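Left out: one protein chain. Kept in place: all the others.
After this line comes subunit A, so read on.
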């Protein structure tokens, strides 16, 4: 057992967990943040993607105790009250989801991708960057459209508070 102390979605969180507890299970079971999903055993699907210290990582492939001292952002941390984050809004607008299982991971990957490409994104880059996120429903087309649209909106300097949360 270890004592953990980390920031989650801007709030200080302390707790105790077995050392073998994966970050995704700590988020879901200890903190009740069930937006982060588990879709595979092989670190390949990306349903579990969250940001740790500003970088997209697979929370199924990291121990919770490894994140102690870090700052974590999950899908629950993106919206500002009822105002969706621009990436969330674009997924809604462009029908970037069907069952929604992959969506939290897609959106966390997308916000990280947009942040790493301030020069803007093209379709080939978005598709290559989605390498680690699998969707069984949409065929990716509308996900790519949503990310391209969101990256344009965000570049236009829509400076809502939601943007800062990402």
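A few notes on this one:
Rule of thumb we're sticking to: a residue touches a chain if its C-beta (ideal position, glycine included) is under 8 Å from a C-beta of that chain, and two chains touch if they have at least 3 such contacts; residues count from 1.
By our rule, contacts and distances are computed from a predicted model.
Its UniProt record calls the unshown chain "Xanthine dehydrogenase family protein subunit M", which is the correct pick from "Glutamine ABC transporter permease", "Transketolase", "Xanthine dehydrogenase family protein subunit M" or "Phthalate 3,4-dioxygenase, alpha subunit". Within the whole complex, the absent chain has one touching residue among A:8, A:31, A:56 or A:73, and that is A:56. Listed residues A:46, A:77 or A:96: the one in touch with the omitted chain is A:46. On the side of subunit A, touch with the chain left out of the figure occurs at residues 2, 18-20, 22, 41-44, 46, 49, 55-58, 60-63, 65-66, 109, 112-113, 116, 129, 131-133.
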